[in-house]
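Below you'll find the structure I mean.
Every protein chain but one is kept in place in this view of the complex.
And now, chain A:
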Amino acid sequence: MAELSTAEPDTGPATGPEAGPDTVIATRALTKRFRGGQLAVDGLDLAVPAGSVFGFLGPNGSGKTTTIRMLMGLIEPTSGTARVLGQAMPRATRTVLPQVGALIEGPALYGFLSGRDNLLRYDSADPTADPRTRRARVAAALDRVGLTAAASKKAKAYSLGMKQRLGLAAALLQPRRLLVLDEPTNGLDPQGMREIRSLVRELASDGTTVFLSSHLLDEIEQVCSHAAVMARGRLIIQGPVAELAAGARGLLVVTTPDPGDAARVLKEQGMADVVVEEDRVTGEPPDRDLAEVNAALVSAGVRVRGFGLERASLEDAFVALTGEGFDVAG
């Protein structure tokens, strides 16, 4: 706690880097092998910069949740170290976790308690939470996620979306330096997703670092400043989202009633990874003037309805990195 308490007490969270290292989460060679011998996380070196909205991506079973559980001190790493807010986990759970709000693998609630009583219980579990402000903080957290009207209902009567909101409210009971949100928009309707995203942006603008795991790539692309991609327990890549997306090349898309001929001509023109889907032919654009490519198509008698480049999305980067995707399916 030494580093933390020497920080000026009135330093606004949004003003520049905090005392101590700039990384809020830092792991070194973090590894978890479960008792069955299964390697869930393999030599993970993760660095989450302070103040970032960090997207944590990976297919199901890639080790994201195991990583999050190790960061939260729920699972002991087999080897390697994890530091959260500058302190080693799981040893420093008592000082670190009160400053961390977490939503792990969906919400878990006491069905026989009301929404409000659920939050009161989670708040009383935190020995650093002031009981005198407990009710007020619970009311504020309920308000923030839009559950005030349903606060007295039993949690078992909540819809999945409402449970998700209540889980988020539990993460927001105290001012946090770090929020760890595992699939926070699961089960929410589009309106709810938008609200959560704007909540995440708002929290981030207050200076809270947000560590967000999701399988929805457009979600990550919309809200995250940084991202990391995991596959089969290993970290594939991490960095600012803009750089990650730039790493993947755009896609040339040709719409035509003659997809077979078009694919042949495009291959001749040097296009790689050609995929035919009904009247769409897509692939990596060749290194030459695309006008020439189009002219070649037309002169070969291919009727072209549409011809254009699709900007590379994070999804393309993701697919390219994890090696799961189009050329397999085609």
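General observations
To be clear about the criterion, a contact is a pair of C-beta atoms (placed from the backbone, for glycine too) under 8 Å apart; a residue touches a chain by one contact, two chains touch by 3 or more; residues count from 1.
One rule holds for everything that comes next: contacts and distances are computed from a predicted model.
In the listed set "ABC transporter permease", "NADH-quinone oxidoreductase subunit J", "ABC-type polar amino acid transport system, ATPase component" or "Electron transfer flavoprotein subunit beta", the entry agreeing with the UniProt name of the missing subunit chain is "ABC transporter permease". Screening A:V100, A:A150 or A:V302 against the full complex identifies A:V100 as the residue touching the chain left out.
Residue A:A129 is the one among A:A129, A:L216, A:V253 or A:A300 that touches the chain missing from this view.
When the omitted chain is restored, the residue from A:G73, A:P184 or A:G283 that touches it is A:G73. Across the interface with the omitted chain, chain A contributes residues 4-5, 7-13, 34, 69, 72-76, 93-94, 97-100, 102, 104-106, 108-113, 117, 120-137, 139-141, 143-144, 146, 148, 167, 170, 172, 174-177, 198-199, 202, 206-208.
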